[in-house]
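These notes are about the structure you will find just below.
Missing here is one protein chain; the remaining ones are kept as they sit in the complex.
Per-chain residue numbering starts at 1, and chain names A and B are given in the order in which the chains are listed.
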Amino acid sequence: MTAAILLISPMIAAWLPQLEKTPLFGLSIVYWAGLVKSFRQVSITLLATVAITAIITVVIGYFSILWWFFGKTFRSILDVIESIPSILIALFCYAPVSVMLAKNPESSSAILSLMVFIFAAVITSLPEAVRGITLPLAELYHRKYSVSFRAYGFTKAGILLILLNSKAMRDALKRSCAAILLKTLVLDCSFGFIIQIGMGSYGTPAHMSPGALIAANRDAIFTAIERSGRSPIMFWLPSALLVMISLSLLIVLSNKKEATV
Amino acid sequence: MRFIRFLLKELVFRAILFTVFGTMALTALYLFSIGAPAEDYTKAIKTFTLFITFAPEFSSAQVGFSAQTIIASGAAITFPLALGSLFFMTMIALISSSASASSRYLAGEHGRHFDASVSGLIGMAASVLSATPLFVGFWLLYGFFGMNPPMIFIALVTVLVGGAGWDASRFLIMDMHRQIDSTHTMVYSMLGPSVGRFFPFPGTMSGYLLNSCAPRFIPYIAGKVPAIIGGITIAEMVFSFPGLGRTLLESLLTRNDEQLIASVFVLLSVNAFVTFLVKTVLFVMYPRWYEKAI
Partner (left out) sequence: MSGAKSDPIKLTNFSVRLGSRLLFDIDEFAPVNGSSTVIIGATGSGKSVLLKAISGLLPTDAFSVKGNMELHGFPAYIDGKKAGFNTWKKIRRAGITFVPAETAQAVNPALSIEQNLNVIAPEARELVESRLNTYFSLDFKKYASKYPDEVSGGELQRITLIILLSHKSDVLFLDEPTVNLDRQLRKRFVEFLNAEILGKDGRTILMVSHDLDFVRSLNMDNIIALENSGLKPMGKLPETEGMAKPKDESEGEAGLVLKKVSQGYLQRSLFGERRTMAFTDLNVNFRPGHIYGITGPSGCGKTSMIRLILRLLDHSTGTVMLNGQDLIALKPTERGHDPLPFKPFRKKIAIVQQDSRFSFFPDLKISASLKKIHQVLSPTTEFDFAALKQLMDKIHLGDAILESYPKSLSSGEMKRMDIVRVLASRPEVILLDEPFAHIDFETRTLVMKAISEYLAESNAILIVVTHEDFDLKYFIQTDYDFPSIIAGSA
């Protein structure tokens, strides 16, 4: 866990006050400010997405086991969503509003753009997240605790709440959150990259993304500094930081110390 | 009889109906999000009908565009890339799971922790690769090969970086580790099989573990197809080849409804067809498990 926390430190460090005014590695202040801003915004995206998705996931997971018909219906809906590539869902959410975003002032565009993206990220993360909760919860209830606890007189709703609060389910939720964060980070960066490359004539996305920054400086690794004024570090630094953050989430997901009953 | 039921369920219901209704639903969502008037919805239905019937009236604002062009880009580029990536993802999962499961087995049975340590190091390297964003991987490929890298490398990079291969490996590794502790694996180990350290060949311990996990792994692979197609879309952007993803993005930006409907339909068809192929493998190898899985 220490390693995971260390690796995720760039996102925490991005919030240090005045950091955007103190460029490192000989980078320009414009680029550096953009880098810091992009990691701040990706941290907002990640936190907002994981918070919203986790709440919805727990609610859907709980009611899916409580009411069979609800579970079956939602499983079908989530199966359909999962059948569509996430990047497509993000594009479908974003593209219709792209023109409007380009016309509005920067601050309101940034907020709206973040909201649209968070909406897309929540939708695409839900199927795997809900599965990560419903499968262990169903196992705990139907195969283990239902007979005894129903025999005591606990209601099914009450038993499910008890089980949701157990260490096993808290660990399952932690792993689901790590998976949501990883998926959202991947989507945010891929999305930023595609929008930067594909929508160039419509302006950059209204919220900063490390992916967009990498895309904007992708040629820096091939062209000479003297000619372009850009150094390869402008490509490698955000890439390395993204690798660190993703690795920390992979460490959490790989953690085999699960609570078992 | 069972095969007919399988075809009805997977090809007719899942593949065809999903593709048709999925296209219409996504198009409706798009029209709704841009505030299109009511007549645009009827026009979309008409366009869709013309497209799937290869009507000569179907065309777009772009010169030379036709239904065949869209389908050809899907068939010639996106589909083979998706199959190639699926193959590589499966191979990565099989090799990594054999190594991991055999290390764990040897560590538990014979205290051979060196193998487990080596396996752990390789796993960490694999994690770093997985943590690398997909577009960074493609961009580095561009650095080596320019705008025309061999398709096989694109297919490999799609799953080697970005997490798809890691996901599949982890799924299979964890399932195999669970099976190692089972009674039936213990009984099998008494027959004195080889370990199968690098690949789950039949007759080896890792081959046996794979046999136990395959009924769950195959549907899992089928579920990864949309993620692979998403990765290929990114490749299309980087290498500017006329795949479906790029066509779709263009149609979203230029508000070309005809092109949008056509590309969504073909993309969902490719998705459904590759998934169908994977499920056919499950059906052929484990027919009872297929019935249970549905």
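Here is the rule we use: a residue touches a chain if its C-beta (ideal position, glycine included) is under 8 Å from a C-beta of that chain, and two chains touch if they have at least 3 such contacts.
Everything numeric in this text was worked out from a predicted model, so none of it was measured.
Listed residues B:41, B:188 or B:220: the one in touch with the omitted chain is B:188. In the full complex, the hidden chain is touched by subunit B at residues 5, 9, 106-112, 182-184, 186-195, 208, 211-215, 286, 288-289, 291, 294. The missing chain lies against subunit A, touching residues 66, 144-148, 150-157, 162-163, 166-168, 260-261.
Please note the rule applied: only the chains that are shown with their structure count from here on.
Here the CA centre of subunit A is 21 Å from the CA centre of subunit B. The part of subunit A that touches subunit B in the complex is made up of residues 80, 82-88, 91-93, 95-98, 182, 186, 189-190, 193-194, 197-199, 202, 211, 214-215, 218, 221-222, 235, 239, 242-247, 250-251, 253-254. Listed in rising order, the residues of subunit B touching subunit A in the complex are 18, 22, 26, 29-30, 33-34, 123, 127-128, 130-136, 139, 143, 162-163, 166, 170, 223, 226-227, 229-230, 233-234, 237-238, 245-246, 248-250, 252-253, 267-268, 271-272, 275.
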